[in-house]
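Every protein chain of the complex appears in place save one, which is left out.
By letter and in written order, the chains are A and B; residue numbering begins at 1 in each of them.
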Amino acid sequence: MSRPAEGAPASWEVFLRPRRGLSHQHVGSVRASDPDMALSHARDLYTRRGEPLSLWVVRSDTVYAASPGERDPFFSNAPHKPYRYPEEFVPLSEGGEGDD
Amino acid sequence: MTGSPARAAASPGAGEEAASQARLTAEFEALLAEGETVEPRDWMPDGYRRMLIRQIAQHAHSEIIGMQPEGAWLTRAPSLHRKSVLLAKVQDEAGHGLYLYSAAETLGVDRAELLAALHRGQQRYAATFNHPALTWADTGAVAWLTDGAAVINQAPLCHTSYGPYARAMRRVCQEEAFHVRQGYDLMKALCEGTPAQKAMAQDAVDRWWLPAVALMFGPPDTEAAGGDAKTAALGAAVSRRAIAWGIKRHTNDELRQRFVDHCVPQAERLGLTLPDPGIRWNEERGHYDFGPVDWELYRGALGDDTHTARQRLAHRVAAHEDGAWVREAAAAYAARQSGADTAGTSTEAVA
Partner (left out) sequence: MTETVTGPARQGTDAALARYAVRLGDDALVLAQQLCGWITRAPTIEEDLALSNIALDLVGHARTLLALGGRLDGTGRTEDDFAFLRTEREFTNALLVEIPDGDFAGTVARQLAYTHHAVLLYEALAASTDPELAAFAVRAAKEVAYHRRHADDWVVRLGLGTAESARRMRAGLERVWPCTAELFEEDALVRGLTAAGAVPAPGPLRERWHEEVAAVLKRAGLPLPAPKWHATGGRDGLHTEAFGPLVAELQSVHRQFPGGTW
């Protein structure tokens, strides 16, 4: 996406910490021309119910993302490495073979 | 978010294009068949994208235009409690519009374009809102019946195949279900009030029942439901496509039946009469029968050329035009601020 004309309302991603003990979670996006406006709109739109603790807004076009065309090179390296998953290993409850 | 949709995840040479399209289509269909969610940067057929944009935009526009009939009563709400309730409701509708415009924007359109299309009359909104809200009781009838119909229409969309739309709809549905209760509560208060209040409630139901039944669910898409053969066939074709793509999950007529089944006992509890002499319980079907909708009448009455329809759009356009100087000022201010701190770097948007 090309960056919108300077000052035109841009898209901002909204992150909310819904309560203590949780990380900020992505809840959606808003359009706003400046950061204060983005924060206000995020507050009005995403906190009408509940009592969240914290709110972040991040300009959508500053999120640098992996390209979908490169999905395989990026993300297909995990499933065939069984030693990265706990099931690969003997449960702690199991005894040794020569135990008897 | 306005992530540029990846129209071509691969970059095929001219000769390979057809084969590549076929492969991508097959992958897309397989994803849907597994009941997986389609996400913004996935490859998707143009028809799917277009159907989604049209549906989400129409839905968003309906929320925004739908603020008008109720919004007009904010200054006249007859108690401060009801004023608060109505304010919160109209506010939710603005919020729903915004969630949905955001969802549409993930498909590579801009909200400004969608609003421009609405203002030019090129994109539609639910024609139900082209009815005038003539009395205070109308705000209750709209919430109870129109929002009630919307909930039934929309609940399945919480599982629609397109991720951002489904996520927006989950938020919308949570709030909408509670609007229906608000409307019912308002009507109940009127029915328990003076005879004049109850008469106002009945009059509102008389005027809002058919628009909800007919227009909130769209034209018949099964012949059994009383659609003429041509309309039903056309409706059925559109519904089939939308259902196959997982955008829609039930026919219009299935949803309409569900709505009638919900409302009839509620109206009985309120002591209000639904204006359809054809309503009766059908033991065999396990559903309420109801009279066929006269579609020709509706098409005639609810084209763009009713006073209220023109007024709805004119009101929306006037708000937009009157606010232009404010939006320009905000943009100029932001440009001045960002000029002051950083020169913008160009990075690709996330979807």
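Simple rule for what comes next: a contact is a pair of C-beta atoms (placed from the backbone, for glycine too) under 8 Å apart; a residue touches a chain by one contact, two chains touch by 3 or more.
Predicted model only: the values in this text are computed from it and were never measured.
Visitor: Using the touch definition from the top, which of B:38, B:52 or B:98 touches the missing chain?
Guide: B:98
Visitor: Pick out the residues on chain A that sit against the missing chain.
Guide: Against the left-out chain, chain A lists 30-32, 34, 36-37, 40-41, 43-45, 48.
Visitor: In the whole complex, what residues of chain B lie against the chain that is missing from view?
Guide: 64, 67-68, 71-84, 87-88, 90-91, 94-95, 97-98, 136, 189-190, 192-194, 196-197, 200, 315, 318-319, 322-333, 336
Throughout what follows, only the chains that are shown with their structure count from here on.
Visitor: Of all residues in chain A, which touch chain B in the complex?
Guide: 1-3, 5-9, 11, 13, 28-31, 33-34, 37, 44-45, 48, 60-65, 67-69
Visitor: If we count contacts the way the header does, which residues on chain B are in touch with chain A in the complex?
Guide: Touch residues, chain B against chain A: 1-4, 6, 9-10, 41-43, 88, 91-92, 95, 98-99, 102, 105, 111, 167-168, 171, 327, 330-339, 344-351.
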